[in-house]
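A single protein chain has been omitted from the complex, and every remaining protein chain is retained in its original position.
Going in written order, the chains are labelled A, B and C, and every chain counts its residues from 1.
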């Protein structure tokens, strides 16, 4: 298993009720596996699931990217700046 | 004959050496007749002739418009505002 | 708001004139005097206007923009007299509910102003001065 740190913002944070957490995931888990695990733990995120994007090191990453121990992944709900 | 008042601006005024003048033109003269008469009187305007537009009552008028006694025609060299 | 002024253009005042609680965006174009023109160094510029007709044409442009696009407010202010390098010679602002309209209408106003408003620019070079001649598109 690997430990991945997750940061949550805006609607995702409000629905999960927390800003940060650590998820344990099987080795070779992808970004979309992480999102599945997150929604499984916080079912209120379900309706936003298909809109969530993820970022690593302040860059968006694709849903099939494989995660590594200690990665800090930001969950980015639909942006609405401007 | 009719008398038409002419106002000159920018390069047209500088080349003619005056801001206003009155031209006597045959009845039924058009705007392009006026420009011809003006350039005839001030030959230095020749090289700008094809770029000159005319205005009456603050609106551009077409070169075939017929002028009337007392009209005040503004000679508009190429504009360069902005 | 349509104005021709002889002092530096008051941009905060223009932004204020465009404010509208239902507006989601303002596009503002500021035309500034460049230090070069057709390969020559420009020291300063001087603008002259046929005032009543210029104001009339500027108002027609503003009215035309309101007819063509769903916009809230439009302001067009041109400065005349001497304008130093880097200073604003013209400022056009458009507020609209959606930004697309603000951008398009603002672009229309400056493009049209440059074609029809009787204002003329004289450029001062190291070795003389000259009225700007017939122009192409994007000057």
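What we mean here is this: contacts are C-beta pairs under 8 Å (C-beta built on N, C-alpha and C of every residue); 3 or more make two chains touch, one makes a residue touch a chain.
Keep in mind it's a predicted model, so treat the numbers as computed, not measured.
Enquirer: For the unseen chain, which displayed partners does it touch in the full complex?
Expert: A, C
Enquirer: Contacts of subunit C with the missing chain: which residues?
Expert: 11-12, 15, 19-36, 85-86, 95, 97-100, 102-103, 106-107, 110, 138-139
Enquirer: Contact with the hidden chain only, please: which subunit A residues?
Expert: Contacting residues on subunit A, toward the hidden partner: 7, 9-11, 14, 51, 55, 58-60, 74, 76-82.
Rule of thumb we're sticking to: only the chains that are shown with their structure count from here on.
Enquirer: Per the definition of touch at the top, where is the C-beta contact count highest among chain pairs?
Expert: B-C
Enquirer: Any idea how many Å lie between the Cα centroids of subunit A and subunit C?
Expert: Computed from C-alpha means, the inter-chain centre distance equals 48 Å.
Enquirer: Residues of subunit A that touch two or more other chains: which are they?
Expert: none
Enquirer: Two-or-more-chain contact residues of subunit C, please, as numbers and ranges.
Expert: none
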